[in-house]
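Selected chains only, in their assembly positions.
Order of writing sets the chain letters: A and B. Residues in each chain are counted from 1.
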Amino acid sequence: MKNAFHMNRARVETLVDGVFAIAMTILVLEVKVPDLADKRSVDELLSALGHHSYVIAAYFFSFAMLAVFWTWHHRMAETVRVFDKALLLCTIVFLSLICFFPFAAALFGRYPTNGAALFVYVMLTGLIVATQTIYFKIAMMRGLLLESVSRAYAMTGHVRNLRGCAIFMIASVPASLRLNEWVAIGVLVLGVIILWHAKRITTQARELGADPS
Amino acid sequence: MKNAFHMNRARVETLVDGVFAIAMTILVLEVKVPDLADKRSVDELLSALGHHSYVIAAYFFSFAMLAVFWTWHHRMAETVRVFDKALLLCTIVFLSLICFFPFAAALFGRYPTNGAALFVYVMLTGLIVATQTIYFKIAMMRGLLLESVSRAYAMTGHVRNLRGCAIFMIASVPASLRLNEWVAIGVLVLGVIILWHAKRITTQARELGADPS
């Protein structure tokens, strides 16, 4: 209702925390209680859980991934002063991907040996990583960061995000190969371009006096 | 326990945020992991996901709808100073419709070609839009807005809400036609009446000096 659309950070962060908390908890719904022929058999239950061990490991791995995204997001969000439309849209895209994560985790946990399930999981992770990077870039370019955050400091953060993207992409080349070689080549090329772009910004940041370690 | 019932805004907003976060996350539970004959077959999983593509698109669409409602609600709630019984009741009706949204989304995702499923989805959206409009009108009429919000400013907001209602109704005429022509005519007439009502308030607001763009 204002001409300039501005949204309170606290409001957005409460939603983000809620979505993360639920996405994390929903992961466990995929770990099903096994059906036993003999309800009292210790051996049968242990072997059923043994067959489930992959799903249980996938649960803890996916939980760790969400925790990393959550930590990363909040470290960036801490430097944001206010949300405009573009940054809010970016946050919502980010949240829709986070909410979709339990599905990708369930797919991967059910079909760990299937290249397509791995690809969906890796691609979703890549999109989340990219959204985070775009999030910070939007905040930086549109002057939405706190005034206490220096330009050199922000650029250092952006370079780290870009490097994270590139490393992620290059690391996902083997997974992409299991699906299609052209996808793998595309991912590799994109990763290298981002790495080169990060290097260029690093030079600029250095001129501004930052230490992009 | 007070004669004048007043409720803290922060309290209500925490519940609203929680409900939205869960409704958003529950949407993904409708995207089911497909059953595969050959667990390692990349092609089979990809084609199964292809058949699922409608459900996945519906997930992202419904997520976007909830995000729009959430943003809209909080922009209005920001101007509210305190909750009385009527406004709290309106918020609770609003929340009960939001919690019902995942069901409508699941129904529509399962039967996209069924006119009745589309109608339930559109009708629920319409009710949510109407509840939001009523919410703001209650807050405005009962003097629950912040003192910093001018009367002209509030009326401008109300006109926008009314226009949103009308546009939504007129846009839902084609969907209504798939169910029953009399429903479609009723929706169209209602939309036009609301549009005319909005125009009348615009004139009043203009006299108070607001710019209802």
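Heads up, the rule we're going with is that a residue touches a chain if its C-beta (ideal position, glycine included) is under 8 Å from a C-beta of that chain, and two chains touch if they have at least 3 such contacts.
Worth saying up front: this structure is predicted, and the values here are computed from it rather than measured.
Copy number for the full complex in this structure file, with 2 chains shown: 4.
Here is the rule we use: only the chains that are shown with their structure count from here on.
Chain A maps onto chain B through a rotation of 90 degrees [Cα fit, steps of 5, range 0 to 180].
Within the complex, the chain A residues that touch chain B are 1, 7-8, 11, 14-15, 17-19, 21-23, 26, 88, 92, 95-96, 99-100, 102-103, 106-107, 110-111, 113-117, 120, 178-179. Note for the complex: chain B touches chain A at residues 13-14, 17-18, 20-22, 24-25, 27-29, 31, 33, 36, 39-42, 45-46, 49, 59-60, 63-64, 67, 70-71, 74-76, 78-79, 153, 156-157, 160.
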